[in-house]
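I have a structure here, written as structure tokens, and I will follow up with some questions on it.
A single protein chain has been omitted from the complex, and every remaining protein chain is retained in its original position.
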Amino acid sequence: MNPNENKSSASGSSEVDASLRVPLLALFGGAAVWLVVGLVLGLIAGIKFHAPEFLSACPLLTYGRVAPAANDAVLYGFCIPAGLGVMLWVLARLSRMPLVLPMVPVVAANLWNLGVLIGTGGILIGESTGQPWLEYPRAAAVILFAAFLLIAVSAAGTFGWRRERSLYPSHWFLFAALLWFPWIYATANLLLNTVWLPRGVVQPVIGWWFANNLIFVWLALVGIGSAFYFLPKISGRPLVSSGYALFAFLSLVFFGAWCGIPASAPVPAWLPTASVFAALLTIVPIVAIAIITVKTVWGARVSCQGGPFCFIKLGVLCFVVSGLMYVAAACPQASRVLEFTWFGVAQTQLQLLGFFAMIVFGAAYEILPKIMGAQLPFPKLAKLHFFATLLGVLLFIIPLALAGVAQGRALANPAIAFADASHAGLMFLRVSTTGQLLILVGALCFALNIFVMTMKWKLALLKSLVAAVKAPLPEAPAPGDSEVKA
Amino acid sequence: MIDDSKKDCCPGSDTEPTVTRSAAPMWIIVVTLVLLFFGALFFDSHGDLGGKQIYTPFTSAEQLDSFQPKSGADAALARGKTVYDSVCGICHGVDGAGKPGQAPTLVDSEWVVTKNFNRLAHIPLVGVNGPIQVKGKDWSMSMAAMGASLSDDDLAAVLTYIRGSWGNKAGAVTGDDIKKIRAEMGKTSQPYTGEQLKAMAE
Partner (left out) sequence: MKNGIAIFIAAIVALGASWCGLVLAPSLQLGPARLTTVLNSTDTYPLQRTGEASLGLQVYRANGCAACHTEQVRQDGIAVEVMLTSLGTSKAEDFKAFVQSLFILPELAPVTNTIADSLQAWNGDLPKIFLVTGDKAIADEMVQRVNAAGVKSQLRIAPSGPDLARGWGTRRSVAADFLYDQPVQLGSLRAGPDLANIGIRQPDANWQMLHLYAPKSVVPNSTMPSFKYLFAVRKMAGAAPSPDALALSGEFAPPAGFEVVPTAAARELAAYLLSLNANVPLYEAPFTPVTSAKP
């Protein structure tokens, strides 16, 4: 226990952790399941790329449905709820108090799973909205929005009534994320998923704004906010420094929000130019975050050995790489070649699976033993998870990016027939499917750990319940005895 | 909470993290300002915020305007305007309204806005000696044969231009029409009088 804590009003960490047990098991459990589902769907989509007739007879599994379903399952099914779980724990710990309204996130987690289920099913049966990253039909979108608001209430309450009043850098990132998602999700769905659908090319502009703000800015806010909590905590060194982190936060929210419009979009030139301008400026927060991370962990005497610390460091590294990939691809000379190729897909997948998923895994492995009060049931699987995911991300992203470059260069040369251009990247795509398989193996390890942990806890609860029911009642003294004896 | 004295303390002890209290280094702020400056320059040169929709590769409304392909009719009008401004506009005004004491107006003039262009074409080919009445006003002056040295196409373009500008809505004239009229005219060299023009078929 930190002797500096104000013992009379702040809670002990074990009390804080205990309040988060059920909400986080609900959030992480659902997220782990959806991660496996999303990665399986993604694997099917990946295989269809070099074996187009794989499962082609089934309309539910046609590439055009399975690929968006996979992407959305990973983003909405895993990334957002798991990120919210980490956020709740970090906020509660920083506030030195148990979670406010702990049952509300549990209800929200179940609602969220229902929403993702309806959404994924909707896409597979052909009810997708057709807007990239926003394919969930209206019913699912409403449910997800409501579930998010519920979690936001709990998180905002924990933040607002915090007992430790001073703010830590993670607070800025995480609290901003609480505002960011409802605004962008509501705007995008109200404009793109209802009768207020605008005419023409305004639709994809809003779609790009939404996708960038969710996948780049929101995931960065939650992921980096969590990394700035865990890196100093695990390494035992202080975060370097509050001014630097403030600069990184402000530059991320002000510049990052304007990226997203591709260079060749059929919109007036000022829109893609504004995004290129913003992409150029986004180098600043990316570099700042990299420097902060390096300064904080450099020389730390903690070795990670495939544990949470490794995950989080790797996650921040992937953030920097994917951010720089985005900036490089946004430059007009590069975008001429790289646009509409696998390079963009590689960059997004690196953001989702390389950066955010890694941060979540690391945070989850750090949090779970604490909230359950027990070690992970399969610590070796957790290590396997790390190495499988590391190798998987390398094998998935790097060949995919190279496939994109090969495809782009071939497409930019009009003398090369299209069929030859699309075959240029096929060999790389085969390698990247093996990467997907490895990432899936890692995710299965993660899901297994959580599942067994949950089962053990539920069994222990059940046992103690049964024991309490079976225990003999204490003997009550008969009312008349004492008087007779006296 | 923000505690500089705790450095490298007890990793694994589950204490809350701390943060050092210092500002962002100056160099990154300078880099940001430099990027803002160059980015703004880039935006200025590539993104036109005007009302018109300007798409890449165009960078300004003027450039987009200049790249519009002219149809045949537009080319003739453009040519007609060029010739008019340099030859006729000196006296008749660039706006066709004429100048008192110099030349009558061409706007809504009964000599210009006619169904046929035969009579009109004769005027610049040979010239006019006043008096001649234009829109109720008497003009007692002479016009030289300003169109005699123009090619068929150029004269046709000028006549098309004046017949279609400033609210005039009369039909175009082609170079072949002028060629025919010149052939019929033969070697007439005397300017027409107002009476002769009035008697001519339109």
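For reference, chains read A and B in written order, and residue numbers begin at 1 within each chain.
The criterion applied here is as follows: a contact is a pair of C-beta atoms (placed from the backbone, for glycine too) under 8 Å apart; a residue touches a chain by one contact, two chains touch by 3 or more.
It should be emphasised that the depicted structure is a prediction, and the values quoted were computed from it without experimental measurement.
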Touch assignment to the omitted chain, from A:118, A:239 or A:261, lands on A:261
The one residue from A:118, A:151 or A:192 touching the chain left out of view is A:192
Omitted-chain footprint on subunit B covers residues 52-58, 64, 66-71, 74
Contact residues on subunit A toward the hidden chain run 48-50, 52-53, 56-59, 62-65, 67-68, 126-132, 159-160, 167, 171-172, 175-176, 179-180, 183-184, 187, 191-192, 197-206, 208-209, 213, 246, 249-250, 253-254, 257-258, 260-262, 264-268, 271, 274, 336, 339-342, 344-345, 407, 411-414, 418-419, 422-423, 426
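As a convention for this text, only the chains that are shown with their structure count from here on.
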Subunit A and subunit B have mean C-alpha positions lying a whole-number Å distance apart equal to 57
Subunit B partner, complex, touching residues on subunit A are 2, 4, 13, 93-94, 96, 164, 166, 168-169, 228-247, 251, 263-264, 266-274, 276-277, 280-281, 283-284, 287-288, 291, 300-302, 370
In the complex, the residues of subunit B that touch subunit A are 1-4, 6-25, 28-29, 31-32, 35-36, 38-40, 42-43, 46-49, 53-56, 58-59
